[in-house]
Structure formats: C-alpha cells, structure tokens
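Every protein chain except one is present and positioned as in the full complex.
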Amino acid sequence: MAYSAAAETHEHHEPQSFVTRYIWSQDHKVIAIQYSLTAISVGLVALVLSGIMRIQLGFPDSGVVDAATYYQFMTMHGMIMVVYLLTALFLGGFGNYLIPLMLGARDMVFPYVNMLSYWFYLLSVIVLLASFFVPGGPTGAGWTLYPPQAITPGTPGADWGIITMLVSLAIFIVAATMGGLNYVTTVLQCRCPGMTLMRMPLSIWGIFIASIMALLAFPALFVAAVMLIMDNTLGTSFFMPAVIAMGQQLDHEGGSPLLFQHLFWFFGHPEVYIVALPAFGLVSDLISTHARKNIFGYHMMVWAIVAIGVLSFFVWAHHMYVSGMNLSFGYFFAISTLVIAVPTAIKVYNWILTLWRGDIHLTVPMLFAVGFIITFVVGGLTGLFLGNVVVDIPLADTYFVVAHFHMVMGVAPILVVFGAIYHWFPKLTGRMMNERLGQLHFWITFLGTYAIYFPMHYLGVLGMPRRYYAYEDYAFIPQSAHDLNTFITVVALAVAISQVLFLVNLVWSAFHGKPSGDNPWNAASLEWQTPDTPPKHGNWGASVPVVHRWPYDYNVPGAPRDFIPQTDPRPETGEPHGGPGPQEGKA
Amino acid sequence: MSFWAQHAPGRGTIEPAWGNRQPWQGPVDRSRVALRGLLLLLVPLTSMFGLVVSAYFMRRHMGDWQAVPLPWQLWLSSALLLASSVAFERARRITAPARLAELQANLAAAGLLALGFLATQVWSWQALAGQGYALAGSAGGSFFYLMSGLHALHLVCGMVAWLKVRTAARVGTELATVQLYVRLCAIYWHFLLAVWLVLFATLLSG
Partner (left out) sequence: MILAIVLALIVIGSVAFHFVTPWTVSALASNWSSMDAMLQVSFAITGVVFVAVSLFMVVALIRFRHRPGHRARFEPDNRRLEWWLLGATTAGIVGLLAPGLIVYADFVRAPPDAMQVEVVGDQWRYGYRFPGADGQFGAANVRHVRGDNPLGLDPDDPAGQDDIVIRGGDLRLPVDQPVEVLLRSNDVIHGFFVPQFRAKMDMVPGMVTRFWFTPTRTGRFEVLCTQHCGVGHFNMRGAVVVKGQEDFDAWLADQRTFGEQLAMLEDPEIDAQVIRGRNLAEQHGCVACHSVDGSRQIGPTWLNLYDSEVTLADGSTVVADADYIRRSITDPGAELTQGFPPVMPAFDLDDADLGALVSYIRSLAEAPEDRSEPEEMPHEAQAPGDGEEPARGNTD
C-alpha cells in the first residue's frame, strides 16, 4: 500500500534542496506552516467579504454591492471561515505542528500522505477561489447550500458557482481525511516512551478527538455534495421535489429537501466541535502555562472532550427545529442538545478554577485566553436559548443566531488562534512577537468583537431576520435598529482593519523579533524541550525524549523552579509509582 | 481506576491515575502503523456508505418511490467479488517463502476476478438502462447507480494498490513486505465485499 511504502522512504535522509525542504516538504513543521499561511490568506479574503457585507448592512444607501453579489459574498464568507480557515488551521496547522512535538515523535507516521493532504487542501482553495471567475460567479446559496434553492436559477451562481463549490468541498474532504488518518494514527502509534494517553497535553486531546470526529462527519458532507452535484448536472431527484423555477416546470420528482438538511447537519454540527475542541485544548494549555498552575481537573477535562465528541453526533437536528421535519423529533434533540451543555460547562469551570490560586502572568497569549473565556461563555449560554426548542422557534433564522454562532465558533476560536500563535511563535521562529502590538491587537479585537456581537443578539430578539440584503420599510424595525447596524458596521471595519497590526507583527517579528531562547514561557510540556529552536528535521536530535510526568507540573511544592519539564526524571528517589517505568528506546 | 489525578503530597510531583497503565509499545513498527492507518481509513468509508444507505431509507418514504428491478448480472458480480475476496484471503495465508509462486497466482486471480466484477457492474448498468431505467429516471434507479458507482470507484482505487502489490511480489521484494502489502489489500477487499453485500441487500429490500 502507498502508506507504508511512502513512510519507509522517509526518515532516510534529510531533504537537501530548497524545493524539497520548503515546497514539496514532508516535514510536519513545514506542512503546518504551509497549511497555516494558506488558511490565513484565504481567511483574509473572507474578512474582506464580511467588511463589504457590513458596509451594505450599515449603509444600505451606499450601493456597494447588489443583492446577488451580497449573497455570493455571504456564502463565500461563511464557507471559507468555517471550513477553509478554522478547520484547516486547527487540524492542518496546529495539529500538524504540535502533535509530533508534543508527543515526542520525529514526524507524522505517514509523511507523504501528510504532504498530499496539504496539496489537496491548496487545490480545494484554488477551486473555491476560482468560482469568483466562472460565469455567473460563486454560488449565493448560503453556506448551508440548501436545495432546491442552491441549484435553481433564482439564486446567483446556480450554474457554475455551485459546482465549483461542491467540487472544492469534495477535494477538501479528501485532504481532511488524509490529514485526519495521520493525526489519529500518530497519536495512537507514535508517542515517545513514557507519553501515555493520560499524559498528553489537552491540546492533543482536543485535536485527536476532533480528528476522529472529522473522519466520521465529513463523509456526510461528501455524500451530500455528490448527490447534489448529481441532482444538478444529471437530473436525478435525491433532494429535488417537483418544483417550478422561473416559471418552468423542472423534471425532478419526489426528492426530499429535508434529506439534504439531515446529511448537511450530520456533518455541520460535529463540524462546530471539530473547530471548538482543538480550541478548547489549546486554550487549556495557554491558561495553565501562563497562570503557572496545573490545569484543574485534568481527567474531567479529558472526559469532557470525549463526551462532547460523542454527543455532538446526536444533536444535529437542533438546526432544523423549524425546518418542517417531524415536530416530535424536537423533544429528543432539545434534550440531547442541553445534555451536551453539561460537559461544556465543566470545561469552563475548570478553566476559571485553574486561574484561581494561580500566579497569573497577563502575557499576550493569556489576554487572548481570558478574552476567549468571556466570549465563549456568552456564546455558549446563548446556545442554550437556541437548543431549547420553544425558545428557538421565535429566534431561529434571526440575528440572534448570527450573533450566537459568531461568538461561539467565530470569535472564540479565532481568539484562541491568536493566543496560540503568540504563544508558539517563538518555537516556530526562535523569536518573540512584539508585546505592545500584541496587546493593542488584543484590545481592539476583543472589545470590538464584543461590541459587534453582544448587541446583535437583541436585534434577533426584536425579530430581524438574517441573510437579508436590506431592511427597507419594515414597520416593526425601528430606526434605532438601523442605527445600531451602522454602529456595528463601523466597529466591524475597525476590527477588520486592526488585523493589519497582527500581520505586521507576524512578519516583522519573524525577522526582527527579540530572540526567545528555547523556552521563553518556562512551559513544562514537551514541545518546549526540543534540542533546537526552531526544531530541526526529526525534531529530537540523536534520540527521542523520555517523558516522566504529565505536562502540567507548575509550582509543584518543593520543586526548585516553578515548573518541571515533562522530560525531568522524578526528583529524589526516582521511585516509580503506578506501574512499570517507561523503557528507554529510540524511534 | 480513579477518575481523578492522584495527589502525592511531599513527593513533589503527581501522576495521573492512569499514568503508567499502558507501557510504551516500543519504537514505531511500520507494519503496525500501516495496519492501524488502513483500519482507520475504513472508518470514514463506513461512515460514507452507511450514510448513503440511511439516505436510501429516508428517500424511500417519499411519495414517488418505486423499486428498481435489479438486473440478474448483480448476482454474477456478487459471486465474482466474493471469489476475488477468497483468492486474496488464500494469498494472505501463504507464509512460506517457497510458495511465492502460489501467492502470485492467487494474487493474479483476485485481481482478474475483481476486474470481472467491475465489468459485470458496467454490464448491469447497461442492462438496467436498456430496460428504461436511466440515471435520472427514478429515485430507486438513481440510488442504484450512486451506490454501485461509489463502490466501484473504491474498488478501482483498490486495483491501483493491487498493481503495486503485484509488482512488489514479482520483482522479489522482501517476503515480509509483500506479505504486509497482501494483508492490507486483503483487508480492504473484504471490507469492500462487506460493503457491497450490504448495498446489494439494501437494494434488494425494495
């Protein structure tokens, strides 16, 4: 099989030329950076699209876009942010970089497949962006792509745009599957001596469970995409009932639009947690490191991640309370949805209990972590409104939903991304990012996004529907709501522009930042104990490290320093407790 | 097993309760990794085919449903795929280096039978289309083409792997490596056989 053969050819010699080192690289660190840079670039496109949409909503008389273009931008913004930015960044970027380093592996188990995964991802991004240039432009069906609307002519991009979108998604799914196989197998098979599952940092737990979920959930989107392409191009009737389009009777008969919604949300809801779980994991490590205190209730945290992962496959239809599905399903999905709130709440408690009695250093990563907690609490609590079926009925498809999901799976994970980049940047480059710029970036981003999305909930309570190009002449919408929309737009543009601070910081610090040394944060986890910073090919020099403890030994009583690296042998007696000690070995 | 971490005051460190339950499993073993990777690949594939089957059952409840008369060729193709799987299994069980030729023969048979399966599937498509069940004609027919098409596509990918195994077996690669390849391929083949039987049973159910 391709896997083993490819894996064997690896490790034999380090790549020499520039091309094999930085382009066709099989090194997980290079692939991680390729993934991250691609994801951030395409994310910037989506950010610009959202700015244009906000101008339309805040200043409807400006005529910046027409309705068709608005819907196209809305669709691309949503799809890029959810799939091509967040999923790719957390799994392809952070997953690739951190899994081998945090587990003491030399690389992923299938480096060649890993490289292919990136190139498939890049191809999917190119196909996606190409849809801006096909006749009719990109699809304007909304990121949910519901048929019949997605493929009938009343929607912009119903001819070529939707096909490029679906093809791009299919390619992305292949990429994500190749990546996911790698991450899961690496976690299961390639941990260094002493690194038991229950000694893994929570970052790895989050990425690990999210990867398994991706393997199970993405096929649903793949199936839906294939069937929708067939409905569109071959005239089948999987999702298409008998309908009229622009006055013409179409040939479809008997298909079920709700079938698509079930498939889509069977992917779509786990997808939320595919983004959230890595964020949960990363932020746990940030909080523990910068509060100089072990993560509170580690086991509870691990089980909460696993429980969320399992439960998230049983809640999908809470997106469909008013879709016309059998109303009695509402009972089941309301209960399952509110059950999933329990492990999620546990995580929040454990984060704030980790802060309690800590030694809190308000570094830039820590600022972002605290900002994440507040944002996530708001987003999580508003989720209880939408999960509780009767509260959802008036709020469904209003701005309440928009505010909720931007808080919980837009802003919150992005704050973690920023915090994590400020945190791990020294490992990537050997240089610190600029603290001042970082703080400025944090304050604008955190306060700005809060000012955008907190009041937006109330527009939803008022009843303002989402996905509207304009709100002219609605009697129930007072002028003050339009003014609020203008305010939100102004803040959103300021936040969007302020991201330049981050980009400047990123580029400038990569070349001129203060040298960081090997372990600038005095972190205990394994990735900070590499012999070189940035780590070289193979990560660990002559032999892989041996792990003796969990990654959260901060401020241990009696220890000489306020942290004990995972590689530190047991103090004093070295007496093993709890089982046979790890064998020394070399991978 | 305790749900909580074990606190060891005075020891200067703590060990999570599960700390050393699982001893280190030694340096990375390529065959174990490959096997684990392949088994993991079957997870998304199971998910995908499972979802197609559940979509089939959901769609069947819509008003316009009519069952498709399955062409008799499907029974032939099922038999061919079964035979192909058996041949792969026989190849997998050969361990003695002296019986390499036998292994190669079984491998060749498996591949040819799989090709036969694919050809018969195409034949059944033609037969069904000939009866007036075009791709878009009825939902039952659409599902038949979708299911058998997705399945055939995965078998085609399997044929690429089969070519690689065959080449390896011919050019005198180390026997252990050949056996690993054969084993991985055989697992994939059995999986696709199982998937096909489930799909076929689903289609037969009406």
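Labels A and B are assigned to the chains in the order they are written; within every chain, residues are numbered from 1.
As a convention for this text, a residue touches a chain if its C-beta (ideal position, glycine included) is under 8 Å from a C-beta of that chain, and two chains touch if they have at least 3 such contacts.
Small disclaimer: the values here were computed from a predicted structure and weren't measured.
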Which residue of A:Ala39, A:Leu228 or A:Ala291 touches the chain not shown here: A:Ala291
Contacting the left-out chain in the complete assembly, out of A:Phe59, A:Phe132 or A:Tyr474: A:Tyr474
Contact partner of the left-out chain, one of A:Val243, A:Val310 or A:Leu437: A:Val243
Residue numbers in subunit A that touch the chain omitted from display: 66-68, 71, 140-142, 144, 146, 148-149, 152-156, 241-249, 254-258, 291-294, 296-300, 322-324, 327-328, 330-331, 334-335, 338-339, 341-342, 345-346, 348-349, 352-353, 355-362, 367, 370, 373-374, 377-378, 381-382, 384-385, 388-391, 393-398, 447, 450, 454-455, 458-459, 461-463, 465, 467-471, 473-476, 478, 480-481, 484, 554-557, 562
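FYI, only the chains that are shown with their structure count from here on.
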Contact set on subunit B toward subunit A in their complex: 3-6, 8-28, 30-34, 36-38, 40-41, 43-45, 47-48, 51-52, 55, 58-59, 62-65, 135-136, 139, 142-143, 146, 150, 161, 164-165, 177, 180-181, 184-185
Subunit A residues touching subunit B - in the complex, by the definition given at the top: 1-5, 7-8, 105, 109-110, 177, 180-181, 184-185, 188-199, 212, 215-220, 222-223, 226-227, 230, 234-238, 241, 251, 253-256, 259, 262-263, 266, 294, 297-300, 303, 549-550, 553, 556-559, 564, 570-572, 576-583, 585-587
